[in-house]
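Of the protein chains in this complex, all but one are displayed in their positions.
The first chain written gets the first letter, and so on, giving A and B; residue counts start at 1 in each chain.
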Amino acid sequence: MTAGVAWGIIGGAIPGISGAVAMALALPYTFSMDAATALIMLAGVWAGANYGGSIPAILMRMPGTPGSAAALLDGYELTRQGKAAKALGISLVCGTFGGLVSIIVLIALVVPLGNLVLAFGSPEIFALAFFGLTLIAGLSGKSMLKGLAAGAFGLLLTTVGLDTLTGSLRLTFGRRELLSGVDIISAMIGLFAVSEMFHQLAHPARRETPAVVDARTAFPTLAEFKEVWRATIVGTVVGLIVGVMPGAGATASSFVAYNEARRWSKRPELFGKGSMEGVAGPETANNAVQGGDLVPTLAIGIPGSNSAAIMLAALILHGIVPGPFLMSQHTELVFTLFAGLILVNLLMIPVGVVILRACLLALRLPPPSLVASILAIIFIGTFAADLFVLNPILALIFGVIGYGMRVTGFPPAATVLGLVLGFMVESELRRSLIISHGSWAVFVTHPISAVFLLATIGVLLYPVFLNYRRRRKTPVSPAAAPAGS
Amino acid sequence: MDSAVVRKDVIAAAVLVAFGAAVVAVGLKIPLGVATDPLGPRTFPVALGAGIAICGVLLVAGMLLFRSAPAGPGLLGDMDPEDEAAAEAGPFSLTRLVGAVAITAGYLAAFEPVGYLLSTWGYVLALMMLHGGAPGRSLVSTPPLVTLVLYLTFKYGLRIPVPEGILAPLLSR
Partner (left out) sequence: MRLFLALVVLLLMVTAPGLSAPDAYPTRPITFVVGFAPGGGADVFARALSEAARGILPQPVVVENRPGAGGTAANAYVSGRPADGYTLLFAHAGSSIITPIIANQPTLKWDAFDTIARIHGEEEWLMVKPDAPWKTMEELIAFAKANPRRVRVAGSAIGGIDSFVVLAWEKEAGIDVEYIPHEGGGPAVLAFLGGNAEMVVGNMSEFFQHFQARRMVPFVVASERRSPIFPQVVTFKEKGYDVVFAQWRSVLAPSGVPSSRIATLAVAFNRALGSEAWKRFNANARAVDLYLGPADFRRFLVNEEARLAKIIDELGLRSR
């Protein structure tokens, strides 16, 4: 069990190896175990990977798993301010909290939640994903236009490849490597990490090593905890909801949680500049999806994500048929699994702290070695996932694009958001229209979807509304009109 | 308004328009396949391409119309090119940037034919030299160390077939 968690954290930390990949690599080792132990170990890998990915994200602006991308928005800033240990500590503790709560909710509510899953069809998933896109507004900084363009670029990239809804090839230019589309992990790593490394190489005098890195102050103090508890709760709720929805997983939930954490925060202006809440929210969310993902898996027998699918595969290989009767036919197994899930999430803290301290030591390397090593890790990591040189090449290309975007003020985070949500947005939209026989009203007649869409409109109009009220109160001088927003 | 920023924005806008138009052109030729949904496979790519191009146009329009500095602080610190340049950085060196990209491209090209061990060694060494400031001692010790650690981790720890390249006869006993 401990080995599972440790492997999960390490695997997650390696860029290019996501939670599902780490679990798949561990799967052969579980054959000799009995079903319950196998499942618990895989769950440990899963939980560990969700946390592990944030280690390089926070320390080096390099997401180890797609679910950790949102954590780097503030996490890396914290590292630059010398608070890497605290950021990692928050990530660990809040993540564990999110995981535990989601498991408890799972245990308590798996049957009713199982029915809830069925209520989330294509219109609902589209509405949620579309709502998630409003985050672009928050990521755009000064220029909404640039944010929109960056987001549209990300969305566009997800259309590359074979279209499952029609079987037609899109934007592949005859290259068969592009048949399955643009690899999200490589693109993400390129946009964030490779561009950052290029930046450091191009500005030779920068000393990027944070001034003080003290592993002893890893744990957030109680006071710091109080700062982030709001974001943690938000993250947990978001993670639970998004996790239950089939198809949406850690990545989408972490971005939505970032947005929501900022919305509910008392100090939203800190986000992007090193807000602890900006780390707590997404990291809690991406661990909290674990419970949610298991709901359809255990209740109906249909996995809610790739990671859950591996759990299912393990079940099948042990001769257990998943489906609506799993809980009643194998009650002891399920309860053992529940107990084990709680244990592995608790184990995350001690194991995580050990690995955390080891990684903090890595930061003390002198910059030339550090930069070179990071780039080397990036390329072997992205190669390892698919064994195509294409992925490292993508990382390079997106590194150049990412650098260009930074220099001209376009937010790479918006592109990543588009990459993460694009597939869901497009395919669920089109599927919804098939289901409704071409009627756009379907998004309104389905209540859950209508709620999300109203929320989207609300979110978009709210700042306009605020602006209007402010202007009513104070007369505006003509020269203050902002450009490009 | 800072003319360097204006120039960057104009170039960026031009790129957006060109890219968006190209996407629309290619997108319109996407085969329809078994079109079971009203939108079809073309709508998204074409709409997004058009959107990007429009953003470019609006950017330029905005600059022409308003002629004032961009308002408000950026949400993400590293997006302010002005702040960035002012703060901690050394002078920007185009040659170093191009060098970094070129070295990396060379590394990826050599990755499979030459094999992982040799090309990574060379890559790490080249990068450290490009970065500058590394004592000779570490130039000798770090590249092989990093290469070896990564090689062992991925080949034996994760059982991933790392390309052997020209060392193949030596490596596969």
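Heads up, the rule we're going with is that contacts are C-beta pairs under 8 Å (C-beta built on N, C-alpha and C of every residue); 3 or more make two chains touch, one makes a residue touch a chain.
These figures come from a predicted structure and were not determined experimentally.
> Of the residues A:Ala108, A:Leu317 or A:Leu454, which one touches the chain left out of the display?
From the options A:Ala108, A:Leu317 or A:Leu454, the contact with the absent chain belongs to A:Leu317.
> In the whole complex, not just what's shown, which of A:Met1, A:Met33, A:Ala137 or A:Ala309 touches the removed chain?
A:Ala309
> Tell me which residue among A:Gly132, A:Gly190, A:Gly249 or A:Pro296 touches the hidden chain in the full complex.
Selected residue, touching the omitted chain: A:Pro296.
> Who touches the missing chain here, A:Met33, A:Ile434 or A:Val451?
Residue touching the chain left out of view: A:Ile434.
> Hey, which of A:Gly44, A:Gly64, A:Gly154 or A:Gly181 is the one touching the hidden chain?
Among A:Gly44, A:Gly64, A:Gly154 or A:Gly181, only A:Gly181 touches the chain that is not shown.
> I need the residue numbers on chain A that touch the omitted chain, in ascending order.
20, 23-24, 27-28, 31, 117-122, 161-162, 164-169, 176-177, 179-181, 246-247, 296, 300-303, 306, 308-313, 316-317, 319, 321-325, 386-388, 427, 431, 434-435, 437
> Could you please point out the chain B residues that touch the chain left off the display?
Residues 31, 33-34, 36 of chain B touch the chain absent from view.
Heads up, the rule we're going with is that only the chains that are shown with their structure count from here on.
> If you average the CA atoms of chain A and of chain B, how far apart do the two points sit, in angstrom?
The separation of the two C-alpha centroids amounts to 21 Å.
> Any idea which chain B residues touch chain A in the complex?
8-9, 11-12, 16, 23, 26-27, 30-41, 44-45, 48-49, 51-52, 55-56, 58-59, 62-63, 65-81, 88-94, 96-97, 99-101, 104-105, 107-108, 111-112, 116, 120, 123-125, 127-128, 130-134, 138, 142-143, 146-147, 150, 154, 158-162
> In the complex, go through chain A and note every residue touching chain B.
17, 25, 73, 77, 138-143, 145-146, 148-149, 152-153, 155-156, 159, 163, 165-171, 197-198, 200-207, 271-273, 366-369, 371-373, 375-377, 379-380, 383-384, 387, 389, 392-393, 396, 399-400, 403, 406-411, 413, 426, 429-431, 433-434, 438, 479-485
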